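Pasting a structure here, questions to come.
Only one protein chain is missing; all other protein chains are in place.
All chains are identified by letter, namely A, B and C, in their written order; residue positions are counted from 1 within each chain.
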Amino acid sequence: MTEVERAFAEDTRVQKMLDVEAALARAEAQAGIIPASAADAISRASRAERFDVTAIVADAHSAGNLAIPLVKALTRLVSDDSPESSRYVHWGATSQDIIDTGLVLQLRDAVPIVVRDLRRAASAAATHARLHARTPMPGRTWLQQATPITFGLKAAGWLDALARTMESLESALTGALCLQFGGASGTLASLGADGLNVSSRMGALLNLPVPAVPWHAHRDRLATLACALGVSCGTMGKIARDVALLGQTEIQETIEPSADAGGSSTMPHKRNPVRASRVLAAAIRAPGLVSAMLSAMPQEHERGLGGWQAEWDVLPELVRVTASAATSTADLLERLIVRTEAMERSLQMTQGLIMAESVVMALAPHVGKSTAHGLVDRAARRALDDGVSFADALALDQEITRSLGPGALADALEPADYLGVSAQFVARVLAATDSKTKA
Amino acid sequence: MTEVERAFAEDTRVQKMLDVEAALARAEAQAGIIPASAADAISRASRAERFDVTAIVADAHSAGNLAIPLVKALTRLVSDDSPESSRYVHWGATSQDIIDTGLVLQLRDAVPIVVRDLRRAASAAATHARLHARTPMPGRTWLQQATPITFGLKAAGWLDALARTMESLESALTGALCLQFGGASGTLASLGADGLNVSSRMGALLNLPVPAVPWHAHRDRLATLACALGVSCGTMGKIARDVALLGQTEIQETIEPSADAGGSSTMPHKRNPVRASRVLAAAIRAPGLVSAMLSAMPQEHERGLGGWQAEWDVLPELVRVTASAATSTADLLERLIVRTEAMERSLQMTQGLIMAESVVMALAPHVGKSTAHGLVDRAARRALDDGVSFADALALDQEITRSLGPGALADALEPADYLGVSAQFVARVLAATDSKTKA
Amino acid sequence: MTEVERAFAEDTRVQKMLDVEAALARAEAQAGIIPASAADAISRASRAERFDVTAIVADAHSAGNLAIPLVKALTRLVSDDSPESSRYVHWGATSQDIIDTGLVLQLRDAVPIVVRDLRRAASAAATHARLHARTPMPGRTWLQQATPITFGLKAAGWLDALARTMESLESALTGALCLQFGGASGTLASLGADGLNVSSRMGALLNLPVPAVPWHAHRDRLATLACALGVSCGTMGKIARDVALLGQTEIQETIEPSADAGGSSTMPHKRNPVRASRVLAAAIRAPGLVSAMLSAMPQEHERGLGGWQAEWDVLPELVRVTASAATSTADLLERLIVRTEAMERSLQMTQGLIMAESVVMALAPHVGKSTAHGLVDRAARRALDDGVSFADALALDQEITRSLGPGALADALEPADYLGVSAQFVARVLAATDSKTKA
Partner (left out) sequence: MTEVERAFAEDTRVQKMLDVEAALARAEAQAGIIPASAADAISRASRAERFDVTAIVADAHSAGNLAIPLVKALTRLVSDDSPESSRYVHWGATSQDIIDTGLVLQLRDAVPIVVRDLRRAASAAATHARLHARTPMPGRTWLQQATPITFGLKAAGWLDALARTMESLESALTGALCLQFGGASGTLASLGADGLNVSSRMGALLNLPVPAVPWHAHRDRLATLACALGVSCGTMGKIARDVALLGQTEIQETIEPSADAGGSSTMPHKRNPVRASRVLAAAIRAPGLVSAMLSAMPQEHERGLGGWQAEWDVLPELVRVTASAATSTADLLERLIVRTEAMERSLQMTQGLIMAESVVMALAPHVGKSTAHGLVDRAARRALDDGVSFADALALDQEITRSLGPGALADALEPADYLGVSAQFVARVLAATDSKTKA
């Protein structure tokens, strides 16, 4: 069980709800609403290991939510210790206060773990970007080789997007970390005039900001966090897709090393991108989970009927899915084998045609851009039709060689010399994301 | 055609792409890469009304994108004016540079219109919150009356969420407003060493920040904007659902006035919530559109194959859907008829049972909380079983009347006296959202 | 743990995969490819209780799928028994053969349980339809009372849709129940010429049809099943929404009885529709799960990278969600309390206006349809403006009373006499769905 799976395990969930009950009792004791001894008794009882979590989860089914059987069980437990105190359990609160605030506490534990793995992924991407800022490889658009780029530029694009997603996740988490405390309908009426006093003490005890108004019926903060998780999966999915494509048997410019000792003896050449597949699976699953969180938003009046309940499974699942993707992306990028010789070989695959734009640009100052286009076009067609290399086709065309001598032609055909501002882009990204790649 | 529909009309789209071509040419002239006269000629030609937009859209189908036929047409047009200049059209750029940056320009026009209508909605919600901060109505959870709230508190919840969604939308828009300019594969190689110079001039001309690296293959900024739009639809959907439920024939605590003169003569009593239905339709549609934007994110290498193309229809549609919801929400809240007498009547519907918690709280100091619960429970059951009012059932129970005299009982049964900190919550929200409700 | 949860538990999953391994071995022994003794040894070992399921699941993570560690463990276990036989474990198969066919076996167990609960729901709906074929209640459109219907007609609509969804589910399940057996790339090459022979024996042993060609890379059968589950959740969601709305405190035409003994002592009047909320939660979750199954379809070549892996969690979750909804819908409809007196009261709520169409129809033969409309419109406005009943407003209008005397007017205002062909519709549905409501 991973850390994030643990953060959403049933017993953790129960513990977080008990933490909220305990904080409520202590806040009310501080405010003079319940006896300090009751708060002590309630706090003592608020330990998940003292509860039959499985039974509580089972009872939640018919009760309609987890807080109802938990509060009953807590009341019994407190009562065993101090019958007097048991009447103060859950005082002034409603189920949703406990469930929502408990969830917030779980998210506070879980999401930073995702961010931590994203940081690991970003660091690895930064290393690739730095090392390979000038390593040429084919840029590919429409799955076709286009013009040369560097592997560092590709990695810098990953890094830049990972840094943005870390920032979005942290910001969305900050937005979601707030106390939910409103009582039956959100007025705190059962606490009379003390509602805000208790709220602010509870917030302090749980180290959670108190929002202007209870948010039970407005789920946008959670939905926004879900969206940030979804975007994060999308960004990781893009990286995983790149890596999976680069690792194809026919390309192998990068290889995801096997996690398993061994591999298949009947297919010894295979390098199954297992981590990339996990990330891509997450990128396929996340949009539907985000969509469910958004669909759940129009909740009825002061408590939703269906929408709230849908969130209970969807949001934890989305965090788990994103966490799995983040771990896999980090592992993937940290261990990725970069095969510069394969990149070089790929650059030769079109026999020079990938450099056609470069040749146009080299010719243009001599003959004008449109003539340059025409000449290069003619040579390219000859190369394709006659099955000769582009270099040979160019060298055979006197209208071209008139402007570009052998040396100039060779230069124009050199991928390493046609990388534009790739290195500057890499440097800019490294500078801009510096704070996101250090632990 | 609404303003937002106009912002995404085909001719606007073409104009924005032409704006990008013109800025590119001017930036390159400033950088000394192309002649100033060419930039002038290109700028002169970059007027959508000079193009056969329908034909260009039709050609885009087989070409694969809109930029290819548009650049051809622009080149022809420039050539008619200045053959010399036509060779500099689109110099150093790729289709995606033009399409993506053009889209950014459209978003810059369209999203603030959505925010403007959200501001209108927020202002109207603020007015309701202020006016009805102390107007009691039933709070409802699970579609059941729970305890009293105020209509102002409900409106404050709407306002608070609207303010957050405005902020998110503005922030996501700011994040998305950046230049895309990378050339064929994102290296700007065809501009040699001048890539960054041209980029920064283009950014200045279009008043768009230049990001650390081109973002053609990383779509998270657009996806994040899509998410903010989706959350916005969810928040508006929640408001619309509340209003639709409050307007039911059996409740009518609020009424959405008919937009049409007239209404149905065969069903004269109907108050069809037409605006609310539009908002709810948007809240149903948006999650699937957001989900498509997220699913489109894992784009292959330096240009996506399917993902990028999917965005072309999905994101504009999502902005349109959100805009329609925002206009309808603003209209709905501005014109909403609030019927306090119906709220009062609803509060009487349970014959006092809605005040049971209040009576428990009044009794508890006298008999302890658990005894109080037991006594109130007994009276409530009597009321339900015997069909008498809760007030009568309480008054008949000497264990209750021993602690609470007629006056105290009447107080405990008065909804207007059991509103907790509703008014403070309203005040907090009004203070916190002040900047979001002024034009 | 429910039956469906059990059908998708990890140990069941392992058992089903072992069933496939055992069938494979027996089929190959029958075909003379492996020794009968090996098939016996493999069959003996293929008992989930003999495996450390937790360890296998953990190993699946790095291996990339569950079959790899399971086959290893099975081979070890067979080897302990008969080293000779162990070399024939998994002979000629690939992981996907075992995982996909295992999943099919799980679906064959689980989906009929869903259908069984849908049948229970349909039967309950049929009972309501039959009993209340002539019980008038308000029809409601746009959440506004429109014209009278009967509760039986509403229940017949539910029944009709439930019957369709049962049929779709059964048909989609039938479509999905087929053997997957193709070997490494779908050619069964490792079985030489015996591939089809082994396939058809395996199909016979597992009682699964053998498709024309292995379906490893084509997931439409599973996606179609997912869709049928999604539509089923939508239909149940519609029923649950109706019931939740009818059960509102202000309406209470039906009541979902509390599953819990007790209920809330502080809010004794509440009738929380717990089952309806579960169904609505399912209706909110299912679309995103269906969407993920569809997004997973474009799987690469002979085995997907991400898409296949996404299905592993999504489809079982969708079956579980639908099963939970089906159980809740059946429980809900079986126990639903129908309060005809509340329906009657609701019909009176507009003080007769709900009968305006009826009065138009009664007047039309006398004065023509458009005059009838005008007269009724005038009376309705008077009723609304002056706060008198519609009956009184009609009776005060001599142009109306000229055509309709007191008796005719009273008839035209009687909801029970303006139900059209409701009863025939109910009878048609009961006849058409007869086979779907019997166990």
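Keep this in mind: contacts are C-beta pairs under 8 Å (C-beta built on N, C-alpha and C of every residue); 3 or more make two chains touch, one makes a residue touch a chain.
Small disclaimer: the values here were computed from a predicted structure and weren't measured.
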Full-complex contact with the absent chain, from B:305, B:395 or B:408: B:305
Absent-chain contact - pick from B:4, B:33 or B:244: B:244
Which of C:173, C:283, C:323 or C:391 contacts the chain that the document leaves out: C:283
Selected residue (touches chain absent from view) among B:267, B:319 or B:354: B:267
Interface with the undisplayed chain - residues on chain A: 138, 140-147, 244-245, 247-251, 265-274, 277, 287-288, 291, 295, 346, 349-350, 353-354, 356-357, 360, 373-374, 376-377, 380-381, 383-384
Chain C, residues in touch with the chain not shown (by the definition above): 64, 86-88, 91, 94, 96, 139-143, 146-150, 153-154, 156-157, 160-161, 164-165, 168, 175, 183-193, 195-196, 211-215, 217-221, 223-224, 227-228, 230-231, 233-235, 237-238, 240-242, 245, 280, 283-284, 286-288, 290-292, 294-295, 297-303, 305, 357-358, 361, 368-370, 418-422, 424-426, 428-429, 431-433
For chain B, residues in touch with the removed chain: 62-64, 68, 184, 190, 237, 240, 244, 259-260, 266-267, 272-274, 276-285, 287-292, 295-296, 305-307, 309-310, 312-314
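Please note the rule applied: only the chains that are shown with their structure count from here on.
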Most distant chain from chain B, judged by the mean position of its C-alpha atoms: C
Separation of mean Cα positions, chain C and chain B [Å, integer]: 32
Intercentroid distance (Cα basis), chain B paired with chain A, Å: 24
Multi-chain contact sites of chain A, meaning residues that touch two or more partners: 64, 184, 190, 237, 240, 280, 283-284, 287-288, 290-292, 295, 305
